[in-house]
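I have placed the structure first, in the form of structure tokens, so that the comments after it can refer back to it.
All protein chains but one are shown at their positions in the complex.
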Amino acid sequence: MKTYQDILNLTPTSAENLTAKDFRSAAEVRWCPGCGNYSIIAQLQKTLAEMNIPKEKIAIVSGIGCSSRFPYYMNNFAYHTIHGRAIPIASGLRLARPDLSVWVVTGDGDCLSIGGNHFIHACRRNMNLNILLFNNEIYSLTKGQQSPTSRVGLKTKSSPLGALDDPFEPTTLATGAGATFVARGTATDPKSLQHLMMEAHKHKGASFLEIYTNCLIFNDNALKDFSDKEIRKETTVWLEHGKPIVFGKDNDKGIMMDGARPKVVPLNTGKYSLNDVLVHNKRDSYMAFLLSNMSYDTTLPRPMGVILDLDNIETYLERTEAQLAKHYDHDADLMTLLAGSESWEVK
Amino acid sequence: MKTYQDILNLTPTSAENLTAKDFRSAAEVRWCPGCGNYSIIAQLQKTLAEMNIPKEKIAIVSGIGCSSRFPYYMNNFAYHTIHGRAIPIASGLRLARPDLSVWVVTGDGDCLSIGGNHFIHACRRNMNLNILLFNNEIYSLTKGQQSPTSRVGLKTKSSPLGALDDPFEPTTLATGAGATFVARGTATDPKSLQHLMMEAHKHKGASFLEIYTNCLIFNDNALKDFSDKEIRKETTVWLEHGKPIVFGKDNDKGIMMDGARPKVVPLNTGKYSLNDVLVHNKRDSYMAFLLSNMSYDTTLPRPMGVILDLDNIETYLERTEAQLAKHYDHDADLMTLLAGSESWEVK
Amino acid sequence: MEKKQKTLDNLTIRFAGDSGDGMQLVGTQLSVLSGEYGNDVNTFPDYPAEVRAPEGTLYGVSAYQVHIGSKPITTMGDRIDLMIALNASSLKVNLSNLTENAIIIADINGFDEKNLTLAGYANNPLEDGSLAKYKLVSIDIREELTKALSDLNLMPKDILRSRNIFTLGVVCKLLDRKLDSSFDWLKRKFGQKAKVLEANTRALQCGYDYATNSPEFDTQFIVPPMDKPKGIYRNITGNEAVALGMVTASRLTKMPLFLGSYPITPATEILHFLAGFKKYGVRHLQAEDEIGGICSAIGAALGGNLAVTTTSGPGFSLKIEAMGFAVIAEIPLVIVNVQRAGPSTGIPTKSEQSDLFTAMYGRHGEAPMPILAAQSCADCYDLAIEASRIATKYMTPVILLTDGYLAQGTEPWRLPDIDKLPDLTKYFVTDPEGFQPYKRDEKTLARMFAIPGTPNLEHRIGGLEKQNNGSAVSSDGANHQVMVEIRQKKVDNIANDIPLLEVEGEQKGDILVLGWGSTYGAIKAATDKLRSEGKKVSTAHLRYMNPFPKNLGEILNNFERVLIPETNNGQLSVIIQGKFLKKVHKLNKLMGIPFKAYEIENKVLEMLNQGGK
Partner (left out) sequence: MEKKQKTLDNLTIRFAGDSGDGMQLVGTQLSVLSGEYGNDVNTFPDYPAEVRAPEGTLYGVSAYQVHIGSKPITTMGDRIDLMIALNASSLKVNLSNLTENAIIIADINGFDEKNLTLAGYANNPLEDGSLAKYKLVSIDIREELTKALSDLNLMPKDILRSRNIFTLGVVCKLLDRKLDSSFDWLKRKFGQKAKVLEANTRALQCGYDYATNSPEFDTQFIVPPMDKPKGIYRNITGNEAVALGMVTASRLTKMPLFLGSYPITPATEILHFLAGFKKYGVRHLQAEDEIGGICSAIGAALGGNLAVTTTSGPGFSLKIEAMGFAVIAEIPLVIVNVQRAGPSTGIPTKSEQSDLFTAMYGRHGEAPMPILAAQSCADCYDLAIEASRIATKYMTPVILLTDGYLAQGTEPWRLPDIDKLPDLTKYFVTDPEGFQPYKRDEKTLARMFAIPGTPNLEHRIGGLEKQNNGSAVSSDGANHQVMVEIRQKKVDNIANDIPLLEVEGEQKGDILVLGWGSTYGAIKAATDKLRSEGKKVSTAHLRYMNPFPKNLGEILNNFERVLIPETNNGQLSVIIQGKFLKKVHKLNKLMGIPFKAYEIENKVLEMLNQGGK
């Protein structure tokens, strides 16, 4: 069957000379001055321009939240939808339109609280989406309630005596749910963020990129320890595939295995050398569990960068397309289908 | 404030001479003859009788599914609720009534598909529940559709050309969501199952016990490889805290670390000894990730038993109770609360 | 043996037995061969809620009812004329529905000690005379089959497997039907397994011969064929009709079909069918829940697919928030709700029309949506196409209501001539000139629809209120009022684009029976009968629930009294009163099963006796 879309025969516009500016909409940005989200949108606009995809082939879907206002500031096809439901809407769009690059913009509340189920299922199904989680550890749009990434004891409007819940570690949750691409960056590190966005784009299945961002109004500095340019040198480790996992101002510390557990070893005392240090392998899910689980551990640095990138797992869309390739008969006779197996004729 | 419950002053019945039979309701069990669920209910009834808790202090909450019919066959307070919502309902009940032992009975569809969000949040919050997941890798009550634990390619009524989705590994999902007790058993191993139920009960926070069960009608033998008494000796490994992880008919194989990955080594060739073998530590979340991730790996045995049992994480209920202990003033004057900070008198 | 022949204009046959006895199979085949023969047919399968209820129990009974006629048949038959009872329980649960003088064909093997106990019979009803008012024929089918299949070397329990086919043979003889097409059917079914085929072929003949030779069967019942329009026919369930209707609509709109769904009885089969239609290019997602189901459909709709989501009551409740989004974002989407007995889980295997209220009013905010309701199994096909037409033309989500009764029942359906169906091609905007996502077609009020991939039409929409005719988010109060009114008007205006309601019987008068959805069959049967007896009663049947046909108000005014029978607590009644200020009489049934024609007949007679209001 030829569909109207086939007939549309739209000639894609050129992707060649696109710049970040082409991705900016006319709408006035209404985030608070100083909000971390400004950097994220700038990095995405730059990355999209780099991607070499016609502008009209990019679709962005968000839920509800400060972060989810994102679509209005973009000059793509973009949909600001329902709290928590960006992922299933984006999934339907992606399955319906394999020609598109589909991005999800979501917050820690939107994605991990009300949208948690869709999120884990998208990970499991390896749904072909790029999911950008804006994690500010708070519900901002609703003016400051605890989110599933808020720390225990945090006093917010809805936890005036301190939050009672342990938070999720988003990268661990994603890995546990079967994600095939898991990465983390921060709004305060623009270059790395662009790199991670590009990596997410290149990964064919579900790409999950957690981005630390600061809500200066309702949870100021919550993630400073891992975002501040100076502090983060000691508190985080930047992962590079195939390279030993080292960190510290002078790369003077490394991660080593101690049975099934990682531990920090100094590399400047002579006792340990680079050879003792664990080498990052982004193609290894055991490594991903180990690394993402380090986030819980205050004695260990928090991993940033690409934690996991499995390139050999079929995606839901690929499998759909494979089934269609095998079974879809564009000229299939509808009457045969309608008649079914038991029909008769009245003459 | 004294509540009616305080006043009720109910004298608990004796828990002393309870037997499995005391937990059987009069209702006729309507599972198919041969259904795996029969064994599970028998083991729970035995375990409850062992627990030394008055019968009326035990509440069971289920969702919808074949497995979720469970409550009707029990002689407790029991609630057969809404598809996917057993966990939040049980959570509310547990928080409202710290004196109860609350059990959730749920299926792979009920818990992991529609109920997925509640499940991961209960794990994260360390909600004080014992969650029994009846995993038959299929939707049975609705007569045979793929579930989130069905294998890729499985032909079911709703996947006549083969399921397109990769399944969840429930223990990995739970661990990634922050669960503090994760275990797995099978309906075909009654003694071990009773043991695991008792362990789940003893754990103070969210206890997640996955139980393999056979739906002979819609997915017969799906889990035979890990349930059959003979086969499972080679395909599974029974975990014991503090003991080396060995398996095989003659305990002739062990799990050893290879960098961050586990591998199988033979213990009967002289090359490796018990000393090389990884020792199970149920108090270690790194270990739990490593073990649960083995389930994906067809070259490794599937872990059964207690994968994780962290005993030092506060539960949501504990924290609630602690806040109440600190702030709750039974004689607090209501008028003060009503008057707020700015009031005036008209005389 | 020579038989008397009795000609009837309709007959209701019920095969009843244990869940494992294959009653659905022979029931279906009887309905097919009756359709081929030229009868009109309506059927209803009736199986237990439990997947495998223990053998022989009352709640484990499975049955299949076939109503055939030489005149149009619209119900499964109020009462059973001929019943096959393969065990004691199946006799017991169906006894109250027999006509006087009904024929009962019982297999004595199902009436042993054990079966009698399970059914709660103290004495064997086949022997204690309690069935005296019926014509009872007890057969030892096991013995008959054992004789007929002796040389096949079958296990005793395999021999028993053909009991159902034996009874089909008996029925064929009693109805004077040739066996040829049933032999062919057996071949198609068991062709791969020679022995099974042989056993069943012989069983069919054996039953036929038994009936031929048995003096107890002294009469054949002839239900002559009727005149039917030419064409290809098949039996179809409502669920299959919805699936096929959506595939057809996809062809007509030239939009690829996408289904987002989550299993739920009794809607799941639509998912089963569509998931299997990859040959026709259908894409689908069995989502994690109903919210994921509808949301993925919304996403597919945004991408330019013909999007549908299917569910039943509890799932419908879960989809409500997302429906509101589809309303404000003005997205084409078909939502199929196969109603079942509520509230909550209720009685999931039973049927009810009790989701009309929530379809009409069940969304926060002012969120009007068109609603259609199928009146028969075959109508599910037509309305799936109609829902797609309205959704795509008016840029709106549309609700299609069916119910468990339609979903699982069957009736013969004449295949449409595909080439004669209207062209519903959906045209997307491609020209940037003057494009605004909320600019509207003057006539339909549909907003402009451009899909991703269209150069220079990039835009942003969402669930926040939008500037009328524009694209910006707007929290301006006056604009909001305008938008609420436009969304209402857009739906109301569809009344100009749907057929007027037709009245059967006199156009003005005393009593109008107004129905909607699946009550059609029973109302039609009852009122046709009453009118044929000279009673003054007219009928009109709603398939468009929102907006209503334009002439509904006028029609209501043309009658003194309006009776609305519904299998709910009076939902349409309240809506009609609210909208037309016309007092209506209610007839409500909430038993999980459809009306019997006589229930409606009796109610009308009662009203006629009472005289004018």
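Order as written gives the chain letters A, B and C; numbering starts at 1 within each chain.
Going forward, a contact is a pair of C-beta atoms (placed from the backbone, for glycine too) under 8 Å apart; a residue touches a chain by one contact, two chains touch by 3 or more.
Keep in mind it's a predicted model, so treat the numbers as computed, not measured.
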| item | value |
| --- | --- |
| Omitted-chain contact residue, chosen from C:Val41, C:Leu98 or C:Leu318 | C:Leu318 |
| Candidates C:Asn124, C:Asn456 or C:Gln577 - the one touching the absent chain | C:Gln577 |
| Residue of A:Lys57, A:His83 or A:Arg319 touching the missing chain in the full complex | A:His83 |
| In subunit A, positions touching the absent partner | 28, 30, 32-33, 64, 66, 82-84, 113-114, 116, 139-143, 145-146, 148, 157-161, 165, 217-218 |
| For subunit C, residues in touch with the removed chain | 49, 313-314, 316-318, 320-321, 324-325, 327-329, 339, 341-350, 352, 354-355, 357-358, 360-367, 462-465, 475, 477-478, 480-481, 484-485, 488, 568-569, 574-575, 577-579, 581-583, 589-593 |
| Residues belonging to subunit B that touch the chain removed from view | 1-5, 7-8, 10-13, 25, 27, 54-59, 61, 64, 71-72, 74-82, 85, 88-97, 99-100, 117-118, 121, 316, 320, 323-324, 326-330, 332, 334-335, 337-347 |
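What we mean here is this: only the chains that are shown with their structure count from here on.
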| item | value |
| --- | --- |
| Pair of chains whose C-beta contact count is the highest in the structure | A-C |
| Cα-centroid distance, subunit B relative to subunit C, in whole angstrom | 40 |
| Centroid distance [mean C-alpha coordinates] between subunit C and subunit A, Å | 44 |
| Residues within subunit C bordering two or more other chains | 278, 288-289 |
| Multi-chain contact sites of subunit B, meaning residues that touch two or more partners | 113-114, 116, 148, 161, 165 |
